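Subset of chains shown; positions unchanged.
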Amino acid sequence: MRFKIGCRLAYQTESPVPFVFNIEAQRFEGQRIEREDLVLSPDVPIDRWTSEDAGNRYFRITPPAGPFTLDYSAIVEVTPSLGDAGAVKEIPIGRLPLPALRHLFPSRYCQSDRLERFALSTFGAIEPGYARVNAICNWIYEYVTYEGGVSDAMTSAFDIVTLRAGVCRDFAHLGISLCRALGIPARYVSAYAFRLQPPDFHAVFEAFLEGPAGPDWYIFDPTRMADPAGLVRIGIGHDAAEVAFCTAFGPMVSEKPEVWIEALEPAADPTVHAVRPEAGG
Amino acid sequence: MRFKIGCRLAYQTESPVPFVFNIEAQRFEGQRIEREDLVLSPDVPIDRWTSEDAGNRYFRITPPAGPFTLDYSAIVEVTPSLGDAGAVKEIPIGRLPLPALRHLFPSRYCQSDRLERFALSTFGAIEPGYARVNAICNWIYEYVTYEGGVSDAMTSAFDIVTLRAGVCRDFAHLGISLCRALGIPARYVSAYAFRLQPPDFHAVFEAFLEGPAGPDWYIFDPTRMADPAGLVRIGIGHDAAEVAFCTAFGPMVSEKPEVWIEALEPAADPTVHAVRPEAGG
């Protein structure tokens, strides 16, 4: 399925401030970029780096003081690998590919070590596999209210269990934490999200499970606000700390980002699917 | 300088439990392993993985129920690259090698985002460079008491600022957090530590700075309990979550680990030095 995606970001600085962005679509087997444009105004030199493990495309610029805008657009073909959820199992720790182990560790916003009892008492009795991760998403969807202005940049999964409200980032953090607490590797994914209303950068998560074709990262959206078949992946990380779309290392004023995604062909119905990254782990 | 290092770990389980260990010395330019022995009793198959980015040598075993011991010993030559601390500078974010950026992000135990004001008000006025990181270590050494039993596996750098007591792991977490909050990439290092009393696995941290020979990771030990020239590196991570010497995925009983390190030649005096990892970032 092909999508036209993009964003327009605008900032104002009073001195040259370094910015690091992670807004470009990833390149991997299940996600092909047909064309892509990045326009900076004023035009400034770009330092680029694509992380080896995750494939995140970071770039850094240091615009001069004053107004600064960034326009990104791309045409991307996404091939979600649809699977039979019932056949998707958890992988026992004893035979988990070792590079996936790091996705069991707690991180800044996903303190899985502090959520172990909650995870076990709430989801411990559920049949391991895709259905259990789905049960986690159902719990989050049922008990956590999607609402802006309640959580903030300091809010972690531990807080969300009691706060019971947050945005996509918080939903993903809680899902990740509960998976890790149950021994399921999980990671954070930022994405352009088809059908998300209002359009914005979205956050979902992936769990490392095993389907008939082998181990794979399966994507989950506990907000249920986006079409799972319409997620164009930007960044992968332990949690939001690693894949902010913009990090400014100095004072600046930003405008509200404009983000868009539209289907270039008739869209199918949402369905369960696995996204295959280039490299495991 | 050559060291003989080793450890003996003993566990008891009532069913087969997967264990992941990270106890073997890293291999990199500044650290050469002359010989090495790993004896498991009972002998069981080993899965190995060396992380590409950090060079951590993980291995996994699943011993049968019952008692289990692990004996590791090695002879390692360490070549700390001594430098002139006064010439070692911080690297402005605008020209920091991009792979190092990830070491600015907050992590489970190093919530640098919550320590920014504390870092700036306490260390903001100090001349950037090696001396500033050293001032951070001095502060920790002066204001945090080295004492077991006060902190635990949940304790983070944020807690330590007020708790004012902890062990090497807590000292390292606080040092890392304060560096990151000031824009200095920093990471956690586990090590065999010469002259550490009583002998144990040690934790220190590295800051990414720039000496006359270019950017490098410089090692710091805010506990001041080990000889900086006698650190045999085991693991590198965002924080302790990534480099536990042992992670057991099930119930077990452990004995107190025995850890040792001895110099195979007369030891020089402790001094400022940088350890060069194989791969940057």
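Per-chain numbering from 1; labels A and B assigned in written order.
The criterion applied here is as follows: a residue touches a chain if its C-beta (ideal position, glycine included) is under 8 Å from a C-beta of that chain, and two chains touch if they have at least 3 such contacts.
On a predicted model such as this, the values are computed, not experimentally measured, just so you know.
A.B. asks: May I ask how many copies the whole complex comprises, since the file places only 2 of them?
C.D. replies: In total, this homomeric complex is built from 4 copies.
Heads up, the rule we're going with is that only the chains that are shown with their structure count from here on.
A.B. asks: List the centre-to-centre spacing of chain A and chain B in whole Å, with centres computed as mean CA coordinates.
C.D. replies: Here chain A and chain B have centroids separated by 30 Å.
A.B. asks: Provide the residue numbers of chain A that touch chain B in the complex, in ascending order.
C.D. replies: 16, 18, 20, 47-49, 51-53, 58, 60, 62, 92-94, 98-99, 101-102, 105-108, 111, 113-114, 153-154, 183, 238, 241-242, 249
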